[in-house]
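Below you'll find the structure, written out as structure tokens, and then a few comments.
All protein chains but one are shown at their positions in the complex.
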Amino acid sequence: MAGNSFGQLFRITTAGESHGPGNVVIIDGVPPGLPLTVEDFLPDLARRRPGQSRIVTQRNESDEPEILSGVFEGQTTGTSLAILIRNQDQRSRDYGDIRDKYRPGHADFSFDAKYGLRDYRGGGRSSARETTVRVAAGVVAKKVIETAFGGSVVGYVCQIGEIRATIDDPAAVTLDRVETLPNGEPNIVRCPDIAAAGRMVALIDELRKEGDSIGGAAEVVASNIPAGLGEPVFDKLKADLAKALFTLPAVLGVEYGIGFGCATMRGSENNDVFVPADGSEPNRSGAPAIATESNRHGGMLGGISTGQPIVLRAAVKPTSSLPIEQRTVTRHGDPTTIRTKGRHDPCLLPRFVPIAEAMVAIVLADHWLRWQAQCGGFPE
Amino acid sequence: MAGNSFGQLFRITTAGESHGPGNVVIIDGVPPGLPLTVEDFLPDLARRRPGQSRIVTQRNESDEPEILSGVFEGQTTGTSLAILIRNQDQRSRDYGDIRDKYRPGHADFSFDAKYGLRDYRGGGRSSARETTVRVAAGVVAKKVIETAFGGSVVGYVCQIGEIRATIDDPAAVTLDRVETLPNGEPNIVRCPDIAAAGRMVALIDELRKEGDSIGGAAEVVASNIPAGLGEPVFDKLKADLAKALFTLPAVLGVEYGIGFGCATMRGSENNDVFVPADGSEPNRSGAPAIATESNRHGGMLGGISTGQPIVLRAAVKPTSSLPIEQRTVTRHGDPTTIRTKGRHDPCLLPRFVPIAEAMVAIVLADHWLRWQAQCGGFPE
Amino acid sequence: MAGNSFGQLFRITTAGESHGPGNVVIIDGVPPGLPLTVEDFLPDLARRRPGQSRIVTQRNESDEPEILSGVFEGQTTGTSLAILIRNQDQRSRDYGDIRDKYRPGHADFSFDAKYGLRDYRGGGRSSARETTVRVAAGVVAKKVIETAFGGSVVGYVCQIGEIRATIDDPAAVTLDRVETLPNGEPNIVRCPDIAAAGRMVALIDELRKEGDSIGGAAEVVASNIPAGLGEPVFDKLKADLAKALFTLPAVLGVEYGIGFGCATMRGSENNDVFVPADGSEPNRSGAPAIATESNRHGGMLGGISTGQPIVLRAAVKPTSSLPIEQRTVTRHGDPTTIRTKGRHDPCLLPRFVPIAEAMVAIVLADHWLRWQAQCGGFPE
Partner (left out) sequence: MAGNSFGQLFRITTAGESHGPGNVVIIDGVPPGLPLTVEDFLPDLARRRPGQSRIVTQRNESDEPEILSGVFEGQTTGTSLAILIRNQDQRSRDYGDIRDKYRPGHADFSFDAKYGLRDYRGGGRSSARETTVRVAAGVVAKKVIETAFGGSVVGYVCQIGEIRATIDDPAAVTLDRVETLPNGEPNIVRCPDIAAAGRMVALIDELRKEGDSIGGAAEVVASNIPAGLGEPVFDKLKADLAKALFTLPAVLGVEYGIGFGCATMRGSENNDVFVPADGSEPNRSGAPAIATESNRHGGMLGGISTGQPIVLRAAVKPTSSLPIEQRTVTRHGDPTTIRTKGRHDPCLLPRFVPIAEAMVAIVLADHWLRWQAQCGGFPE
């Protein structure tokens, strides 16, 4: 229970550090019979990979996944599925500065305070390097929800600094629109509002040259999610989704639906009106097919999905590692200054998108299995 | 795993509904030897109780806790501690309207979609009535963290509608200041900015008369929390605290520290500078005693506490039940309208404060036990 | 995680002590829509109740269950189901002897060693009184497995001291045969071998008069369990069933199928031969319907059920509390002697049967939900 597992029935357990041999995830609870190959992991890993564009870190990691178990003849077997992604660059170098100094905004000090020691070569276990295997697990989770009910999860950047995207209908944003510009070039900032995307890229370019970084926000939308997922008290779907996003480095806020905007609303204007869902069949549990006219509730009421699109937003802080000088203290408590060498993202958001999608998909796969367990019904 | 438990080592499991015999919580993992009596539960239960002021619901519930187990001769025994709080008013009445209609903003429809049936007499298991026993569990958790390291948790209202409180130093807000006005009268809205508090009360009064409701936000501050609590990956302290708040009804957003404000920050202005902590002894794990000049990081870095005050904010939507007419559908899918009878809070925030405190305290007690388990050290 | 919960998806959490107000169980994961009333609990509670015959303890407890939550209009709702059974006799009395002395064979010393304190009025949390609510939870579990796949669980006494019952076909033993003699009188020792039963009763009567007690063994048989339940590695069905029985007081050994008899077997004589199952349909997962000619494997291979009857045996030690004098030490470490007053069972086995059945049913209900979650299949 030292916190290296996530999920109840679709459950991932990870290990690995930024400067060790690699990262591994064990996925427990994968339904048997799902087609799965190494190639399935490559697209999302490429979306997360360093060096994918000029506005992300230029580190070089190839991120080649190896399936260690759980797949036989191209199908999941139902037993634990392990995926190993080795780190490429482990050569020793001079860690002098970060070995003895606490980097501002990083976990260096809190690790020492917790464990009494830490891997001073980098972020160690708290590095975002660990998210590679979460993305791999997310690929399996996306397969589960797509196979089970045609569900999909798409994320995108909605804010960088003061630049905010305008998205009329979150549920209409496709993966293609997030990844590719109308002119066929890659949408390197992953913002589907093309005009905003251009300004975002320009801002990140500018900060990169200044040796500074910038924060932002991303939105994740889960579509075609059946009503009835989520538990009514502690494991509300909103609570598990929010936790999932807060497990990611640099996330300082999460909201869904109207989010913090609800604080200024009156009940009479906030409630979404229920209406019949035209042409739909009853819910599997016998409830009528109904919809809401608006979606301020972000697809969840009482912590349980309503069948409307689930819309979440996460605030991501600017990268803490900066090549410019910052004040700090040494691990002996003496004041000093630090410049963080190495190649860092001037903005975390473009690479954050596939990671956030993965965590949302994992929660949805987990809750679908949970629904199946308790409410999937007695044989007729 | 149908989600009625919360926490790992300090673990609560609840049962009960709004219109059943009562609510019960079993707390597992309470350290032995803590002094505890029924009287200890009364103050926080009174802060949560209906009917405590004119700006909350006028329902009548006395909320008398009975300790069923886990306490002997005024001390916790280390075995599971159960607390029962009976519901007072269970007389049957005419549920006609809500029996067949889905109340907008409530879990009525999602329950039917999930389970195929529901207790139509009210919120049932999704009612905020369930939070009574969470508050009781929070009292035990507060004892644990106070005894273990002198920690405390104080919450307050920081926003109602457009009215925002000004709080210079969140960590300086005392329980007394939250509960009592300078003139000795009760601070019924629980906002420590007295001027704002007055305007908040006036706004709630106005909405109550209109048959409407209003949203808001609350802040919870945990002080004197040692550095080193929280797990580095999935059970980050920020993730467990955020989940804790999102398990509460009506919460649509959670942030900590600078929160969503980080989206517009540059790294050079966002990072909090580490400085030596004057006159302090080294951390238990041997790390030096250090502080930060500012607290944009809200007391947590890498998901682990830094020793700075932990500052969280939650957005709470306006009460969904309204005496004014709203459109909706029946459980057969037919359009209709509904007026929710009964006595409801025109604003959830004043009663939300002790509940949010309880959830934060439960997470901190849990993580302290977790630290103790793994890092508490080998006997010397 | 102080061990007051059991099961993963069908999960029970208990609280309560022998000399407190009562015992309570919260059952999480109950499927919605099961018919359930207070009356359903009475038969099994009566089978466990003190005072049911002359060969069990003559204490007086009426064991009236109150359903606190989770049932509405006679059906389970899917939310957490809580059952409270109050203790009747809590009058204070003179605990002088057991207050300061460690009773041999009891948990008195180990409690002090663990917690540094204990409820000296009796067994406290380690009392078999706690098993009342397990029996109640077992009633719900039996409903689940009967509804889901027609499964049933029947236990009986197979050994008291040197008297061993002869049971030709464990799966043919019915509840009626366990409870009632051919002459219509109650089978107070719960042994379906009538001749052995008579001698068992005589032996227990003899020991009761001597102020002594006697051990024994019970067998539990689960019939009509589908092939495919159980997890292949740590949560093998045999492992979870064995743990379930070892959680019961006084159990010192558990075996299934041929059990310890396997130590003297050769592979060629031990393996059960697979044969086609006449007239049966394929297994739900598409495997053919097959049977084994013999059942030395006790219904489980590789930790997963095979469709053959599951047959378990537990060894139960003689009651430790004795009215005759025994040597021991005080809680200050000084040698002394003790006679345990009060009314104790001269043999635990007759009342052990319904408790063991309950634990087996709980494990089977849990594993059925687990199968349903992962392998219950994608909608077609």
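We call the chains A, B and C, going by the order they appear; numbering starts again at 1 in every chain.
As a working rule, contacts are C-beta pairs under 8 Å (C-beta built on N, C-alpha and C of every residue); 3 or more make two chains touch, one makes a residue touch a chain.
Here the structure is a predicted model, which means the values were calculated and not measured.
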{"item": "Which of C:77, C:159 or C:295 contacts the chain that the document leaves out", "value": "C:159"}
{"item": "From C:138, C:298 or C:354, residue that would touch the chain that is not displayed", "value": "C:298"}
{"item": "Touching residues (missing chain, whole complex) on chain A", "value": "1-5, 8-9, 11, 13-17, 20-24, 26, 28-30, 32-33, 66-70, 72, 75, 77-82, 84, 114-119, 124-125"}
{"item": "Interface with the undisplayed chain - residues on chain B", "value": "1, 9, 29-32, 78-80, 147-149, 232-233, 284, 369-370, 372-379"}
{"item": "Positions on chain C contacted by the hidden chain, ascending", "value": "1-6, 8-9, 14, 102, 104-107, 109-116, 123, 125-126, 130, 159-162, 207, 212-217, 226-236, 238-240, 242-243, 246-247, 249, 251-268, 270-276, 283, 285-290, 297-298, 300-307, 315-322, 324, 326-329, 331-335, 370-371, 373-375"}
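What we mean here is this: only the chains that are shown with their structure count from here on.
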{"item": "Mutual neighbours - chains that touch chain A and chain C alike", "value": "B"}
{"item": "Identity of the most central chain, Cα criterion", "value": "B"}
{"item": "Among all chain pairs, the one with the most C-beta contacts", "value": "A-B"}
{"item": "Most remote chain, CA-based centroid, reference being chain C", "value": "A"}
{"item": "Distance between the centres, which are taken as Cα means, of chain C and chain B, whole angstrom", "value": "39"}
{"item": "Contacts with 2+ other chains: residues of chain C", "value": "1, 9, 29-30, 32, 78-80"}
